[in-house]
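Note that one protein chain of the assembly has been removed; the remaining protein chains are unaltered in position.
Going in written order, the chains are labelled A, B and C, and every chain counts its residues from 1.
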């Protein structure tokens, strides 16, 4: 990569998150000289895309930045010559997500966007599209970095790593949120903290936490066990059992609640679905409000209300990655990359989420040493589910899909796995061309 | 080992299974020249031991065998100079087993002797006793082979491998029963069949089945899916889903039903517990009847009724192992031994159940190659549970016990894990000296 | 494989060894009902092939066997419908072997048929031919087993495993010769002995030796150290240092002398080359004498003189393998097969030589556990050489060839590696089409 100004292609540019990304870009122009942002979306998102485009132009103008802003349905034009391709799209929109949440609940199984059968369904819809995008990148921007924050980020990144030659890093706002929450409970600056993370996307542990050179892992676990606030917008804040945290000896991520506190989380989900609607159904409303705001000619900045939406720090996580690569920073980030022996009992070619040194070379994981059985059992089980899901999604393989769901720890047995799989395939029929053979 | 006549020490000699073992010994005297059988039991089993001793003498006399039969409470005398030590005891008797079955059911969790929280409780009671026995063997019969069929056989053998220098092989009647059932459904002789097994005790798969040189794995899966009889006395014969078996691509063991058909098995267990009582409660009755039979002076052979008891082929499994070792046969058996790279993603020092070549050298596993994610996730998860259980049992470590149960796929979450653990520790208080510190 | 009578295809049928193979077949007809032997050779071997064909017919007639004997240049006809394909050819004949022995000696480097630069040159000539044969087998006899004893057997088998779908086992007479020599020094029957072997072809150790249930490894090492006869026809019997054997703790194979006693072996080779000629040059004379004998109409059996030739037990090694596969014996043999974790620090896809259970399923290695650094360093170094050699041979890659020789422990440094490589490529120009691009 040369140090010339950058072109960013944003796939799924009509997302309500985009203003945060734009704000992040404008804040960092001295470090990351962006000359062009090309937003692209599909036909169904045309209207939103136009709103985002207009708002972005107003933000760029206000910042006095010299930058081309383009918005189109032409994905190939967006990718052509891009230095970074950022993927943040949602196949099937929020309605598909609502289905992902509702279907498992019918069977008394966790219904969640990225974890359990919901994440499985989302992977089936998303992976064919991302592979298609990658074909364009291989052809039109072979040296570009694709930063994927389309969920389920681990599964999507694994498909890209296994089936394409695109240089990619998957990222997520969970690790950065963990850092922020821990900084708050320890009453320190985030940059004074270091977390040694290893696991899978939405199943990542901080195996050790360091504050100004001191190992504070036990202190953090104690605070979380004592009830310190430790959750994210979209996850119910079930309290953690202090004995369990002590036995675990590593700091779980908020999403671990689905695995460790399954029954309480399920009960909460069912109650909420009945009353306020599922998370997707709530978000639909937020989205409508946001786009109304975005449409105002008076608005030339990211509105505060966006923070309610949930994806805190996404912009920072992704643009700090761009900074680290572009400026060859060799700084530590938690990313989704090829395992390559980092967790030695997992195959080399799967994707894990871990602390890594990011620079012009991409991301090099740091060695965390052998993990103990208290985390390795769950990682192995969920990774088996993920490997099977990627194969099912790429090849439209029913058997692999069935084994995937049967291997997911949130699905109690094969009877439920089959019922849920069949309903997912039926409901998502239009988005699953790979299964229509 | 020299080719001189053999002394067998049978720990837990007062078991109702013993007559089958005695019959097996008498049948094989030409291959295995046993000169002495020393049965040993604890005070509480004194009466049963006397019945077994008398019956054994009658059986030996009828066979005209030249063999010393001893029965005592003196474990050290039994072990002194033994060539094989066979362990088949049950700490706490059938009442403890009934507790193991009842406690989890209260929490809507599978209640089973060897799998799930029931097996966990049994491991906590058994492991301290087996380590104590091993100290005697190290001192009094350091060259003896200990053949362990005390359940949970995998966990118990792992504790022995990790914490003693005793030469040991763990064994189980499940693999031999699988072979017998497959022979029946394929209408062939068992010796024409070969199964390539690898997994854990009560969680073992035949990854390939061979009949006279043909790979018949798919045929067997088809027959099982079509409803061929494929269960054991003590496991409810839930039907298998043909699609699932096809997706799995390996032949599960009957105990896999607890993991793959959890809800149906739980429902069946709850119904049975309500009506006929749990399996232990049923067995208590059978046991009483058996010992009444055994007491008859007229009886000088294993009575037919023993077969109802459930442990089919235990005698064959263990004495064929004695034969293979004593006569250096290099024959294939499915046994519980140190992993040592057989399943490469598991640590070297854990115990697995697998096909192995047995001879004077003990058991050498055969390489089965990398296992796929469809089985590896579950093996890894259950092995993590097992590693934590062994540590909890050896060190009386509450935290490890909690993580063990939380890692068991049959326990839905940590809330349940904690409730069940606390009740197990309380109920088994008298049998868990390691936790009374 | 069905139990119908068998067709054997013997590639390189004009070899002087063939009468031993024929004798072996005729001896085993009750266990291995061969209905057809098809010998095939290249144009240059036409005359020899005719001699072998005639002798074979006389042997078959004398034995009164009902068997078709065919000899032709038509490799495809030979392979068509074969059950076993046996490969024993020599590209370039004995003259090429003489070059393999002479070239390294010029540079003060061991000159040997299978080890060091000689084996490297032979691999370059042989691998393209074997891959060509495999294409025919894939097309014309996809269920056939190829038993390869073409040297260097480990390298050739690795190329087949990596680049074809042919079912193959590589074999060698070294392990069986070790067993025979150890039986002689221990004054026992070979069948009473078991060796646990693992390593690479011509670099295999017996890590433990068992005699009637006793571990006799230390006794064997002591006898070898004390000067017991322990070599093969074609390897100079340099005495072994008893201290070294004790430190090694495993029984080396005779070929290990090239690595452990390099300077003495080199001195002996140079002296012999000067006086009697290299081994190949000596063998040329023996071959002429043998074929003269074979041509005699009066001869209808394997002549005694063949034993001087060197390949003792080749016939037994290969036909016992046929027996084990055809009759599904599950017996132990030392073979060259895919590693698949047997030696965990080597890649799965390389070929090793090890004890394995052979039956209708092919060969399943037995687990020997982690090997210590005293053997692992050398195995790893030689395997690196082998991996690079296979790549060089398949792709005609000069760089890989240079790295291969530079990685061979018998080649002192890269200067020598380059000089030797260049001379090998030049001398073998006609046999190395893959390098002529």
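One rule holds in what follows: a contact is a pair of C-beta atoms (placed from the backbone, for glycine too) under 8 Å apart; a residue touches a chain by one contact, two chains touch by 3 or more.
Because the structure is a prediction, the values reported are computed rather than measured.
Trainee: By the document's own contact criterion, which visible chains does the hidden chain reach in the full complex?
Mentor: Every shown chain touched by the left-out chain: A, C.
Trainee: In the complete assembly, which of C:262, C:282, C:295 or C:329 touches the absent chain?
Mentor: C:262
Trainee: For the chain left out of this view, which of C:44, C:73, C:218 or C:247 touches it?
Mentor: C:247
Trainee: Residue-wise, where is chain A in contact with the chain that is not depicted?
Mentor: Residues of chain A in contact with the hidden chain: 1, 3, 194, 196, 208, 210, 212-215, 328, 330-332, 340-342, 344, 348, 356-357, 359-361, 364-370.
Trainee: Can you name the residues of chain C that touch the chain not displayed here?
Mentor: 241, 243-244, 246-248, 259-264, 345-346, 373-374, 376-378, 380-385, 387-388, 398-400, 402-403, 406-407, 409, 412-418
Here is the rule we go by: only the chains that are shown with their structure count from here on.
Trainee: If you take the chains that touch chain B and keep only those that also touch chain C, what is left?
Mentor: none
Trainee: Could you name the chain whose Cα mean is nearest to the mean of all protein Cα atoms here?
Mentor: Of all chains shown, the one whose C-alpha centroid lies nearest the global centroid is B.
Trainee: Specify the chain most distant from chain C by Cα centroid.
Mentor: A
Trainee: Between chain A and chain B, what's the gap in Å when you average each chain's C-alpha atoms?
Mentor: Computed value for the inter-centroid distance: 45 Å.
Trainee: I'd like the Å distance between the centres of chain A and chain C, where a centre is the mean of that chain's Cα atoms.
Mentor: 55
Trainee: When you check chain B against every other chain, which residues touch at least two of them?
Mentor: As it turns out, chain B has no residue touching two or more other chains.
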